[in-house]
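Below is one structure, written out as structure tokens; the observations come after it.
Note that this complex is displayed minus one protein chain, with the remaining chains in position.
Labels run A and B following the written order; every chain starts at residue 1.
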Amino acid sequence: MDNPVAVALTLEDFKILIPHAIVLAVALLTLGYGAIAAPSPGRNAALTVISVFGYLGAIVAALLLTGQPRTAFSGMGALDDMAVFLIVVIAASALLTVFISAQTIPAWDMPLGEYYSLLAFSTLGGMLVASAVDLVMIFVGIELSSLSVFVLAAFAKRRRESIEGALKYFLLSSFATAILIYGMAWTYGVTGATNLNDISLRLATYQDRTAPTLLLAALLLIVGLGFKAAAVPFHMWTPDAYQGAPTPVTAFMSVAPKVTAFAAILRVLVQGLGPLREQWVPLVIVLSVLTMALGNLVAIAQRDVKRMLAYSSIAHTGYMLVGLAAFRQIGGGDESIPSVLFYNFAYAFMNIGAFGVLAWLQLHGKGTTIDDFNGLAVTAWPQAAAMAFFLFSLTGVPPLLGFYAKYFIILAAIEAGYTWLAVVVVLLSAVSAYYYLRVVAAMYFGDPAGAPTPARTRFFGVGLGAMVLSVALFGILSGPVLDLARQWYLAL
Amino acid sequence: MDWATIIFYLLAAVAVLTAAGVVFARNPVHSAFALVISFLNVAGIYVLLGAEFLAAVQVIVYTGAILVLFLFVIMLVRPEDLRELNTAPRVQTALAWLLGLALFAELGLVIATGVLTGARGPYPPEEVAAAGGNTQLIGRILYSEFLLPFEVASLVLLVAVVAAVILGLPDRFLTGERARGLSLSLGHPTGADRVLEAERRGVPAVDAPDLGEPGTIDTGRAPVGAGRGR
Partner (left out) sequence: MTAGDIVEYVVKSAIIIVFLLTAFAYMTLYERKLVGRVQVRHGPNRVGPGGLLQPVADGVKLLFKQAITPRGVDFPLYILAPAISVVAALVTFAVIPVGPGGVNLFGYRTDLWLADLDVGVLFVLAMSSLGVYGIVLAGYASNSKYSLLGGLRASAQLISYELSLGLSLVGVLMLTGSLSLNDIVNGQGGTWLGFIPRWYILVQPLAFIIYAISGVAETNRAPFDLVEAEQELVGGYHTEYTGLRFALFFMAEYINMVTISALAATLFLGGWRGPFFGGPWWLLLKIALLLTGYVLLRATLPRLRYDQLMHFGWRVLLPLSLLNIVITAIGIVLLG
């Protein structure tokens, strides 16, 4: 029998999977060790150490592989610089989540081993999407990532809201997945390829780029991916799922799946459907305006800080979509995609930070409403200062990380000729200052309503400290980070 | 029209009609059974396309395993409990119909007007025959070209297993101080007899339980399968 499918699989192929393999090892180790060993503080510390070093290892491994783009597994995966960048962001958000979970999860009577394991599986899914150049790969990666997050969202399974939020997330997400895979099927039907580079090549040869079949494929893909990123008409699950989940999970949920979704959006829309730019950009503009407007305006009305942050994360999706809308062509001089990547990077640190302080409060016997923040500056000044720092950054106050993120987005929009879109971003950022700074005001000018009850929070200090440092430091060092984001283009 | 075309339209018509039946049937068991028939007809279409392996797997996996488990769960749910779920406001229902029909019309329009200029796939029938049949070719592609997604799919299944254990097990086995050994009892509906009170700790602020004590069984509930609707 002759072999029509001649595919040589060499050791070189596996090189692109080193960061993924490390995270997979974390997932399996924490799962196995957590299941065998009886719960004890020592076991929990060991699990945390495994996770921390695993994610650090993955980040280092990914960074070591920059600048040498490599496609492997017969075109299924690639470790180009964009993949490295997104892998670092996703692994970093998992790392930061570990810091704010290490003490909260056991304190709330939840199984830590399974928790870390699911966290690692979700991270792995995101990393696989980041380094995927094939629709099939993107699909299984997204599934791996979101399936783990459904369970994490339901982790406080004795609370009705947790189950309710997770169920909403699960049902709506399944629906969106169906739409996404339908879009992929149409794309395959029209182009006869699942590899994104092949799709792009074949689309470029088509004369009629407004053929209904093509438009339908693009539409379905945007709807499916827009759901995963929580863009506005498809955001319905977000507030309930975010509020119901345990706070450290919410921190993770608001970042890693979103970055995963953006990784998929960049791969599919830019790398695959790039030639259809003129067709999908108007859609993305509409989505971005809706998302920014609704996220920011509804956030104003929230008294619960957790829910407020949920809506604010929707708003941030809108800003990222603005960057995407500014896309013109792949190549040097186009700042749109680097700005989106940089925004994802910045968003990870400040958002997990804000949720981290919230989790810290809960661990100390407080709730999540704005009244619980009253006078925090008096009772616990370091945490209050950190929270203020993150909120300023989320608002976009210079010279913090969040400012540069928005700055690059606005710059890209103006360069692409969408000055009005840039104006919308600035206006709505001003609106967001109202609800972010309200929390800061409560912390510094409100009357202290009883000191927080003491609790062991060693890891929190490390995590929050690291995030504060990153928000300050990367703000100043935004140039080199942006350069890394830019390099991907040159390799394509 | 040759035989294959006629058979195709027959299979397709039944598949579509039963798929509609899944949505419109009032009794969930009838819905599930309609889905079984729909899947069988889809398997028939696979046979017409020369993908016998896919057809057999479709029947074994979907109708033989997944849908049986669906039926399992549905049979244990009382339909009276389900009716409460259908309490959407009228506006929402109307909007859902409107949007659904719009999408339907859109899809119909694209399918009717759009010419599928689809490039020929990489594996035409000659290629399949050269490999010794579609079972052999699928096996080869799965373990070479699609190796990576195939392996990742196995991870997805692993996560699903972990998820089922976490969400299904009583907390005692997940966080209790006692060893988690292989002490599950399959004879009990919840997998364990009682939850030890002594294991409960201080109540944290927000993520504290408020769903009542875990592991308790509502004995007021009618036995499974009793009083089902007609």
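Here is the rule we go by: contacts are C-beta pairs under 8 Å (C-beta built on N, C-alpha and C of every residue); 3 or more make two chains touch, one makes a residue touch a chain.
Just so it is clear, the model here is predicted, and its values are computed rather than measured.
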List the displayed chains that the omitted chain touches in the full complex. B
Among B:71, B:107, B:130 or B:147, which residue is in contact with the omitted chain in the full complex? B:71
Check the options B:14, B:29 or B:147 and report the residue that touches the missing chain. B:29
Chain B, residues in touch with the chain not shown (by the definition above): 3, 27, 29-30, 33, 36, 52-53, 55-57, 59-60, 63-65, 68-69, 71-72, 75, 133-135, 185-187, 223-226, 228, 230
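The rule we apply is simple: only the chains that are shown with their structure count from here on.
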Chain A-chain B separation of Cα centroids, rounded to whole Å: 28
Would you pull the chain B residues touching chain A in the complex into a rising list? 106-107, 109-110, 113-122, 127, 130-132, 136-137, 140-141, 144-149, 152-153, 155-156, 158-160, 162-163, 165-167, 171, 174-180, 201, 204-211, 214
Residues on chain A engaged by chain B in the complex (per definition of touch): 1-5, 7, 9, 24, 31, 35, 38-39, 73-74, 76-77, 106-111, 114, 117-118, 121, 124, 128, 134, 136-137, 139-141, 143-144, 147-148, 150-151, 154-160, 162, 189-193, 202, 206, 211-213, 215-216, 246-247, 362-363, 365-368
